[in-house]
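Single-structure report; data block below.
Incomplete set of chains, arranged as in the complex.
Chain IDs A and B follow the sequence of writing; residue 1 opens each chain.
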């Protein structure tokens, strides 16, 4: 499958850059600046808007919506529900990043409410978040709470059945799952865990690729490939997290077919 | 007029640095950090405060107030109205950045409410935002929806008549308009559009210069000159947006009479 992913990633990146899709984000305060900059760097056009009065309009004018519950509160959850419902009703890509799933009751409730409002075409989180998202969906029980990659893959497949969409489990290897399909991206660098919000950036890039590539499994795979490759490019510039954050944005802007060919580690 | 603008920009920058004015910002979540850092780098002192209970006090202790509707919601709009009213009642500079004007009904309504609460001494936006701001003012109709520079200038002049203040249209060339006066700054770099919130930074700098220079047309012109020159300085350091954002802040801190003389492209 690797040659497939290589070709698709290069094509999809070209699509993002040529179409410059509007991507609507209802995301957390911590990462808004970086997320917007990452979307600009990859070639998309970010809109950050959360007011309940305008989220339906924003979903309508944008090509994808990304919902991230990092710093949620009740008014924001209501906007997220409304946006999710609208995106699904319009058949537009909807990405959910269940940040901190499992850490509090309101997070679990928010995830359930958002899933009830509209099934995301892509859910992206780490193993623990994907596990808690499945639990929160209310459509499973007795989930085994181990967070190993293997169990996470089974959990991800179960969540994919619940949503009918793609599930991405981020980690040293990223697993992209839908139904019986699975892709794996083994790019990236451990230093990425020392910069806040790169998971959120991954979800936003999923939104950018989902906006231009109808095949959401392929879109998510391309997005995760680009994330990991940019991480490696940044690591080649610096070994410390402050300058890594800067170099990562530069890398998103600079990466091209050649760097993807050199670095992609997928199957 | 170029020699005039050169002399004024150098003098006004010196005023910002020597007076270090307090600039009150009610701005969006995406850019708060960068805006505060840009104000510090140029020599001003930022205060970011939006609670309705304190905005009047903040307007009172600051030398200028900047209102930016980037990530608005109803409670914030109410604070913006209150701040605008207070600034006008005290005769203090008031800058409005109508981010995303035209993208949703609540944005247009917010602009109208803020304009009704108090006329900004400076409105700064791109061509499309200035056009939508004029429409939202409720004091015109039949605005032609072309966003070309030429039409934008006429639109800007109309908006200036409505507010009685300065209107700045950002773009490859920035137009600063008031009544029959017009200045043009042709500095800057296209890479500035790949970093989120540099428009918001421009508005904040307008606030800093407006705080120390009573002639608001001159203040806005100096601010836009400094923005564009810092952009060129940053571009000379890097061609990628992550490091550009960093280099831009450095440039605001480093620029001086010599760099202004070397680079200013105004008329």
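Rule of thumb we're sticking to: a contact is a pair of C-beta atoms (placed from the backbone, for glycine too) under 8 Å apart; a residue touches a chain by one contact, two chains touch by 3 or more.
Quick caveat, the model's predicted, so the values are computed rather than measured.
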Number of identical chains in the entire complex, 2 depicted: 3
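Keep in mind that, in the parts below, only the chains that are shown with their structure count from here on.
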Rotation angle (°) superposing Cα atoms of chain A on chain B, nearest 5: 120
Between chain B and chain A, distance of the C-alpha-averaged centres to the nearest whole Å: 33
Complex contacts: residues of chain B adjacent to chain A: 28-31, 33-34, 70-74, 100, 103-107, 193-197, 238, 240-243, 245-246
Chain A to chain B touching residues, read off their complex: 29, 32-33, 36-37, 40-41, 46-54, 57-58, 61, 75, 245-254
